[in-house]
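One protein chain is absent from this view; the other protein chains keep their places.
Up next is subunit A:
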Amino acid sequence: MTEVSIERLTKTFGSARAVDGISIRIADGEFISLLGPSGCGKTTTLKMIAGFEEASEGAIRFDGKDVVNVPAEKRDIGMVFQNYALFPHMTVDQNLAFGLEMRKIAKPEMRSRIAEVLDMVQLGGYSDRYPNQLSGGQQQRVALARALVIEPKILLLDEPLANLDAKLREEMRVFIRDLQRRVGITTVYVTHDQAEAMTMSDRVVVMFGGRIAQIGPPSDIYERPENLEVAQFVGQVNLIKGTIAGAAGPGKSRVACVFGDVTVDSRTDHTPGAAVTLSLRPEAIELKPAGQGGAQGKVTARYYSGSIIDYRIALDSGETLHVQTFPNIRIAEGDRVSVHAPADGFWLLGAAK
């Protein structure tokens, strides 16, 4: 098994820096997601790890050995592509055998390894099919099997679920995650879908403009976003303006805002009077009938989507809030409400870099 260490990795195209000096240490068996909008450098980073793009500067180490000058075909990686990239002129069996033939694995071992992996992706009995005889989900599982059957050092996945429909995508998330846990292979997963990154990863690397904005477990990324950009990219967020009212014990600040004084972790300038922005997730907010304390406002819109209901609230103080509740609380459009936000729902945002 393999530990991957990326050190000050840079890729320049002409004068543009697609990847700008990023460093990540990936532990053996860890599942890491590179998350960001298109053009943030996540795919270029993956391609440099795979060896399809040459690194302009920096190092990529597999178990301490720099592989920057090792060609892709000698890096011993398993790769899964967005469009599956199964060889259309070969059957499932031949697709899986290809990598093993390159490694000169003996026939009997080849047979048993292919059977084992096909079983793992629940496609036993499909070995004689051609890719065009399989559904999108099945093709993606074959692609996964083809990458895993060679027992590579690391598994790289480039937006593998982007071409699947919503329901299948959710099933595949869990499927890939469980499979990765079982195999225990070090995995790098590229996606622009934050829900995908959060469900699957041990840690998420959020990238903007070729740089890393934040690295951390999904709960950190979501609940303790480094800055405004990360907070807005990962899920929906209400931004609450406030001013520092003073210190509130070690490492804590009191911030005055529309919900009164709230106590948050000090992360920025905490001289009293400084203007700051607090983030407040829509699902952290609680709505109660009017006149029950908290901030007062009116429901301007309501969107029902089954498991949750989305509300837009216009506060009397002029701000608009985005609130999500379970459907057991039902409030009609136009109703006046009391808005409560728990103290631990607020998070002080740092300035964007």
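Simple rule for what comes next: contacts are C-beta pairs under 8 Å (C-beta built on N, C-alpha and C of every residue); 3 or more make two chains touch, one makes a residue touch a chain; residues count from 1.
Note that in this section contacts and distances are computed from a predicted model.
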item	value
"Protein CcmA, bactofilin family", "Putative permease component of ABC transporter", "SigE family RNA polymerase sigma factor" or "Sulfate adenylyltransferase subunit 2" - which is the UniProt name of the missing chain	"Putative permease component of ABC transporter"
Contact residue for the chain not shown (choose from A:G36, A:G58, A:G78 or A:G242)	A:G78
Touching residue (missing chain; options A:I150, A:I212, A:L280 or A:I313)	A:I150
Residue touching the undisplayed chain, where the options are A:F13, A:F87 or A:Y303	A:F87
Those residues of subunit A which, in the complete complex, touch the missing chain	50-52, 71-79, 81, 83, 85-89, 98-99, 102-103, 130-132, 146-147, 150, 156
